[in-house]
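To keep things clear, I will list the structure first and then write my remarks on it.
A protein chain is absent from this complex, but the other protein chains hold their places.
Chain IDs A and B follow the sequence of writing; residue 1 opens each chain.
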Amino acid sequence: MPNRRPRTVRFDAPLVWPTLAALLLAATLTTPAEAADAARTLAPPESFQAIGDAAARSAAVFTEVSKVLTHPRCVNCHPAGDRPLQHESGRLHQPPVERGADGFGLAAMRCSICHQKANFDPGRMPGHPHWHLAPRPMGWQGKTPGEICAQVKDPARNGGRSLQQIHEHIATDSLVGWAWAPGFGREAAPGTQKETGALVAAWIKDGAVCPGP
Amino acid sequence: MALSRREFVKLVTSSGIVLSLARLAPAAPPGFTARETLPGRQAWNPAAAGAGRIDGVAKVTGAKLYASDYRASDLPGWPAKTSHAMLVRAADATHVYAGLDLARLRGALEPTVVVTAADVARIGARVPPFYRDDLFCAAGKTPLYLGQPVALLIFEEFDAFDRARLVLRDGTPVRFGRETGPVPMPPYGANRFVRVAGPTPGAPDVYSPLQAGWARPIRFQHGQVPVWAPARRTGDVNASASYHGERIRAELAANDPGMLVLDREFATQSVDPMFLEPECGLGWYDTRNGTLALVLGVQSPYEAATSVASLLGRARAGFKPRRIEGHFAYVGGGFGGRDHTPMPLYVALAALFLADRPVRLGHDRYEQFQAGIKRHAFTMRSRIGVDRASGKIRAFAADHVLDGGGQANYSASVADVGATGAIGIYEIPKVDVTTVAVHSRGVTAGSMRGYGTLQTMTALETLIDETAEALRLDPIEFRRRNALPTDGRTMAGNTYWGPVRTPEILDKLDKHAIWRERAAEKARRQQRAGILVGTGVACVTKDFGSGADCTLATVGVEPDGRIWIHNDAVEMGTGIGTALANRVAGVLGGVADEVAIAQVDAFGPLALVKTGDPYAMAQATQDRAARNPRWVPEISSPSSGSIGAHVSTHGAAEAARVVFRFGLWPAALDLWKIAPGDPRARRWETARWRDRTLVMPELPPLPLEQVAARAHARKGITGAMVHGFSRWAWSRATFDLAGQPWTADIDALAVRRGGGDFARRDRTSVTFPPTVYTRFGTSYSSVCGTVVRVEVERTAGVVRVVSAYSVVECGSALVPQIVIGQMQGGFAMGVGYALLESLPLYEDGPGNGRWNLGPYVVARAADLPLSAFECEVLPPLAPGDPPKGVAEVVMIPIVPAILNAIFDATGRRIQSLPVTPAMLKGV
Partner (left out) sequence: MTTLNLTINGRPHGPVDVRDELTMNDFLREYLGLTGTKFGCGAAQCLSCAVIVDEADGTSHTSPTCVVPAVAFNSKSVRTVEGLAKNGELSALQKAFIDHFAFQCGYCTAGFLNESQVLLERLAKAPVARADLDTTIVDALNGHLCRCTGYYKYREAVRDVILADATRYLV
């Protein structure tokens, strides 16, 4: 579930109305079970074709992508500070650990002391050959989809990546991919890495527009 | 006394199974293990100089101490290999359990034995009432509670077990059928306590539970809501309680302008004791001799063994052991959660179904959360009426509902103790409290530190604070004005045993800098933008004792002056061994070299027998039974309820007094060449010990070793074995010793002369505490107060405790460092309970098998004011004052003090626990 409710969409943009109407209509028709399903799945890019305006469509697609980005599997290692979060409720990681100089932990407690090269399921312990924290500028804990979008696009904060490279990172990076295979006891991010990549590609194709505010 | 020698008692249960219960036998020759587990034998005994605990060395060197440390190969005489068992539990209690699908456990993962409800029935096992109803949910039934076991799987090989538990942990092998909703069960207990004081403090009560009894509902509405008898002043206790109770409530509802009435609700949460060692046990059923040996870490060794005996008492051949041998280890934390749990029963079943092969059954932490005893969640509605002019509380009425979870366990008793504790330290002339503990499909709630009073006194002390504020009275002055004095009557109508020191505690709180400087601190610190500062105070009293407490102790002195103690209490961190050693040292002059605890068997010579229920027995029944000089109302009770200091050490103190009076003292007289007729011969109470030397005015000091050697040489009493029973007062008996009557607060005695064997001395007369004393809610009590300063961060709503002071009175503290340790640990647990810990009750709660630390938050070092928490223990009123229990009382006032401080800081009265940042965010 996203950490924050999206802020109210500005009503003075006429093209927003159809989107809003579509969303409201969708909201009134969902049951709790359907809502839970919606949280775990990702709508495919085709389902956004109903939105005629490319910019509005692009923004809406990013909002869908943000279901993944704001999921604990991602936010836990994209924290606001220097300490990772843990589990499902955004609590600080225990034992207490810090990113250190390189994001792989302090000398006294490197991530790899516990996090092995792959998930260690008997210990419900996530793992990956490069388990580490995203750099400080890439922390987005507590931010809105719009703010995350701007951050992701900003070369000063995204490690100098082009849009193409952002797509590659999300669609193919294996540490990112861990979010969908986190091991026993952890809820996977919504959808699949492939679906998320497709959405990112669609977002870029329609202009990489950020939802506001 | 040789280390490995154990005297087996022929405790023959009604079913014919012999019980022998011993402290864990050491795994290696005495030299090694004496160093590790019996501190007296090593070169350095930290307790000898008053520094450190007697189990200190063992605990810092990783010695095997806890039940979870032992495997079969550690136990002499056992087969070497340990097999492993696990319980499969239902994470659903609203659908029919359809059976276990073990298809994924084929081949190497296949269990050797699967035990289900059908097997338990087949062998004729009967569940003791405390653990009703079913040890396993049978296929075709809806589980009684979330986490109820459906099967016990036993694996010969650890590797198979280790691999199988990974397969089983997602719960899919446990199949469910149609939805039925939760299984309804009647409430576990309900009572009503009504008291109306007489017109003046000294006058007899108009009405009280002590006079009339405890009232019960006549039925339950919707299966859960108590319906009280129609009011009739001259009716039975149920009707008369209704009569007086309704009048009290009418008075509170009458809108009398001269009386301030506050009507408040308060709700508390379910929490886990979260002791660090998960429950487990080791069992071995040796079919060659029919002995079932169990290694357990429990607070209630006697109850564990007798429950297993009760389970198997009518089992069919091959499953009814001839003898149950209990070996009781240290426990890695208890807090009440290891008192009366069903784990020993499952360990016994595992051993029986894998006969001749030792088997270990234990919980991982997910399972411990799923099955371990919880603290009751309470919902309470309280009404208080205070005379505006005088500030005196006139009346109090409350209704409590406890969620007892899936099994009865101690729920009825927790409800009663919570109810009788609901008026805390106050004198209130009109009280009406009802309580009911209901069954639910949640995890079983039972005994946990505070035992209901943590919940009810938190509600009370926040209500008191709000009342003081409404009356514009200083919170401590208001408490002073209403504090129950010594000889004042409790809610049940009895007086406390001993002086009530509430005024001293209140004075200490009043004078402490944290309290005095609260306004200045608020002004100073709130200059930091975004922080609110507040100070809160609370003062409570907690009883110790259960109304049927026992103490079993043997104390002996060897010719070289070595002292040894055997006792039935269990060590769960409370330092009971050290406390015993210190208490006996006061009488015999030296710190014990050997203290063996969790010994329930080593009292064979007393040949005790018990019949009936000490809580329910009629006076005539007790009088008749008491004619048998070996009869006692109860043989051994659990280590719980703050009873360590007062109850558990009492027997050792009495035994030591016998040894002194009839062993060491006559020996000293011999050495001083004082004739029996000399007047000084009777002045044994004037003698004092100093540095292991006996000192009498105008006589040469005698070293303990010399006196002990002489006592042995002249065949004086060098060892005494005693039993004591307390139903809010100790039983008292007279024995013929050395041709003279010896009267003491014990009811059974055996003595050893010189180096001989222990031989029983029948009592010549005995007075057991009257059965009517069962009507007391509390009798022994300690008072504790806390003042706390908090900071509330406004945007996030985070509460931080920045400083605190707690003060307690406990008679003579046997080991002051341990009392301080209890205060510090109680403080941490209180902070957790107030601010951090919470468990959902049902499907989202730990019964679903998915909870662990992480989502469950307990206090860490950084959550506490490590440099700013001050503890004080008041000195005893007189040097010889007996010790009193404190382990629970020191936790309680912290919680309402924090709530009161939050109000002082924010103006918000929080009426539920825990207080979360979400509740205060943006304040």
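Here is the rule we use: a contact is a pair of C-beta atoms (placed from the backbone, for glycine too) under 8 Å apart; a residue touches a chain by one contact, two chains touch by 3 or more.
Since the model is a prediction, treat every value here as computed from it, not as a measurement.
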item: Listed residues B:L65, B:A151, B:C550 or B:L694, member touching the removed chain; value: B:L65
item: Residue, one of A:P122, A:G142, A:G159 or A:P213, that touches the chain absent here; value: A:P122
item: Which residue of B:W497, B:F827 or B:F903 touches the chain not shown here; value: B:F827
item: Missing-partner contacts on chain A, residue numbers; value: 94-96, 107-110, 113-114, 116, 120-125
item: Those residues of chain B which, in the complete complex, touch the missing chain; value: 46, 51-53, 55-66, 68-71, 73-74, 158-159, 162-163, 166, 273-278, 330-335, 364-366, 572-575, 817-818, 820-821, 824-829, 852-854, 858-862, 864, 866-867, 869
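Heads up, the rule we're going with is that only the chains that are shown with their structure count from here on.
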item: Chain A-chain B separation of Cα centroids, rounded to whole Å; value: 49
item: Chain B contact footprint on chain A (complex, rising order); value: 86-89, 91, 94, 121-122, 184-185
item: Chain A-touching residues of chain B, taken from the complex the two chains share; value: 162, 166, 169-170, 850, 853-855, 857
